[in-house]
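Only one protein chain is missing from this complex, and each of the others stays in its spot.
Residue numbering begins at 1 within each chain, and the chains themselves are lettered A and B in the order written.
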Amino acid sequence: MLSNYLLSWIVFTPMIGFVLVLLMPRDRVSWIRWTAAVFTFVPMVLSFYMYGTMDMSFAGFQFVEKYSWITAFNIQYYLGVDGISAPMVILTGLLSFLSVFASWNIDRAHKAYFSLYLLLVTAMFGVFLSLDFFLFYIFWELMLFPMYFLIGIWGGPRREYAAIKFFLYTLAGSVLMLVVMLAFYFNSTDPATGRHTFDIVMLMDQANQGLFIKQFWIRLAMYVALFIGFAIKVPVFPFHTWLPDAHVEAPTAISVILAGVLLKMGAYGLMRISYPLLPDMATYTAAGLAVLGLINIVYGALVAMAQTDFKKMIAYSSVSHMGFVMLGLASMTFIGFNGALMQMFNHGIITGMLFLLVGVIYDRAHHRDLNGFGGIATYMPVYAGLTSLAFMGSLGLPGLSGFVGEVLVFLGTFKVYPVIVIISATGVIFTAGYFLWAYQRVFLGPANEKYRGIARINGRELFTLVPLALIAIFFGVYPVPFFNLVGASLTKLLMMVGH
Amino acid sequence: MTILPITLTDYLILSGALFSIGVFGVLTRKNAIAVLMGVELMLNAANINLVAFSKFTGPGVDGQVFALFSIVIAAAEVAVALAIVISIYRVTRTIDLDKEDTLKG
Partner (left out) sequence: MYPFIEQYVWLVPLLPLLGAAVNLLAGSRLPRHAVSTIAVGSISASFVLTVIAYLHIVSLPADHRQFIDTAYTWIGLGGFKVGLSFLVDPLSVVMGMIVSGVSSVIHLYSVGYMHDDRRYSRYFGFLNLFAFAMLLLVLSDSILLMFVGWEGVGLCSYLLIGFWFEKIENARAGMKAFVVNRIGDFGFIVGFLLLFTAIGIRTGTWSLDFGAIQSAVGLVPTAVLTTVGIMLFVGATGKSAQIPLYVWLPDAMAGPTPVSALIHAATMVTAGVYMVARMNFLYALAPDALRVIAIVGALTAFFAATIGLVQNDIKRVLAYSTVSQLGYMFIGVGVGAFSAGIFHLMTHAFFKALLFLGSGSVIHAMSGEQDIRKMGGLSKKLPITTATFVIASLAIMGVPGFAGFFSKDDILYNAYTSPYGGTFVWLLGVLAAVLTGFYMTRLVVLTFYGSSRMDPHTAEHVHESPKTMTIPLIVLAILSAIGGYIGMPEAFGVRNVFAGFLGPVFASGVRLPEGSVPLEWALMGVSVLAAFSGIGLAYYFYAVDTELPAALAEKYNTAFRPAYTGMYVDEFYSKYIVGGVMGLKDLLALFDSHIIDGAVNGTARLGRRLSDFEGAFDRIVVDGAVNAVGNGIVSAGGVLRRLQTGLVQNYLIFAIIGMAILLSFVLL
């Protein structure tokens, strides 16, 4: 019973929470908070259950739910999970639950905040689980709406600018995606009924049989348009400038979701839609993707080094880290793909942790200027320890999960693009540079008298940070479960793109 | 001197004259009371017509009954009209109709 509708439960449990929160009186703040906690906890547990009961040797989609929805256009309600989406679903479950606790000190309009938050969670699960392009698109757009308000209302001083920038940027991307989606639709035929279809699995099959649009230039244009749509989300240089602004202005929990989940959707879109649906174009443009990955890695790291805002630095570090994902995807090798997917997961965990950590210090000091601290490690030793762990994870220290992803990307890609990999590898130096420099400025040196009485990290904050830290260590030491989960699906993806 | 019989035409001339005087009064008088008087003249001109036609067109008293009815209505009308005049006076402190131009566009 549960497993028949498991994915629907995952997607719509937060939606139930959303309705309940709307029904609550606005001054019952703790009811609202705990409702949000419960209704994100349940999908998290369900996603763990999904992981536990998945057949990992099977490359296709599992827990499939397929119903006709809008029959006039042959649109389906079609959910399913495979090795590529499963880690993303688990990541979403985990981060959305922990972020509720990072939202605990939201100080106004709790009801609106948590209801929008729950809506956002539903949309995120929906994106990762839909197998109908139209449904995917709906969830993709649905995500935008709560995000806009969450940044625009509860954000920092320049929140409106940031929210509008985020909104317009993403919308520009989705318009391109919409056009491509319709192009796929009108060029597809459902073999059973002869009608057009949005069914991604069916579209994959047709792409495999070469039934799609014959003209090279149209396919290329479709691929590029789709790529830009996804690239904005990743974000790929030069479409990345919405990210630092959105991150800096967004409240802590939203930064975590933004970095941890939303950025993954771009790369996920490439793996779920671009690659299987236009495999020849994916191969044709792979070198370009690798170059963009290189630019992201090195450029992101150098620009991060120049930042004085703690959050902005981490935002640019995300740009740098997502470069590894693209490099791995461009490699078209099994090792590279594994590295890319691992890097996506790790980035969610580690960068999520970094944003939570910034939130901790921001709540106390009310600023994020890297030069405005000094010697914080004297006052907050546990916090300093967790931050150093997260920094080390982020700069790819072996033994933590970040390293596994990065080194696999390098190992997988070197065969194909040796020069690009060598230049990218200089990123390890710059990354170490900016993280350690930031650490030194904030935590080391003589203790700043101004922060003498600063409160130590509290239990709620530890509750959000420690699970992420443990995951980062666990997958650094024993990443095999991850590879078992994704292996079969990545092999299939690799076959689809013809390697 | 023969006294000429009074014919229907004579009544009608009287009634016409009376009606015209009434119209003239209604249209030209500034005083609302005077306008009301004009209206009374016009009504009574009509009454004369009714009675006259009743007399000259065969048996029956239908015309006279109508005239009586009309007189009663006229009495009621005067009462209402005077009440309106009084209430206008209360609001505007005048019954000069040239000043009552609130309908002016």
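Simple rule for what comes next: a residue touches a chain if its C-beta (ideal position, glycine included) is under 8 Å from a C-beta of that chain, and two chains touch if they have at least 3 such contacts.
Quick caveat, the model's predicted, so the values are computed rather than measured.
Asker: Which of the displayed chains are touched by the chain that has been omitted?
Answerer: So, taking every chain into account, the missing one touches A, B.
Asker: Of the residues A:V407, A:L462 or A:M496, which one touches the chain left out of the display?
Answerer: Once the missing chain is taken into account, the touching residue is A:V407.
Asker: Out of A:A109, A:A225 or A:L302, which touches the unshown chain?
Answerer: The missing chain is touched by A:L302.
Asker: Of A:K111, A:K165 or A:H247, which sits in contact with the chain we cannot see?
Answerer: Going through A:K111, A:K165 or A:H247 one by one, A:K165 is the residue touching the chain not shown.
Asker: What does the interface between subunit A and the hidden chain look like in terms of residue numbers?
Answerer: 165, 168-169, 237-238, 240-242, 299, 302-303, 305-307, 334-335, 338, 375, 377-378, 385, 392, 397-399, 403-404, 407-408, 410-411, 414-415, 418, 421-422, 425-426, 428-430, 432-433, 436-437, 440, 443-447, 477-480, 483, 487, 491
Asker: Please give every residue of subunit B in contact with the chain that is not shown.
Answerer: On the side of subunit B, residues 23, 26-28, 35, 97-98, 100-105 touch the unshown chain.
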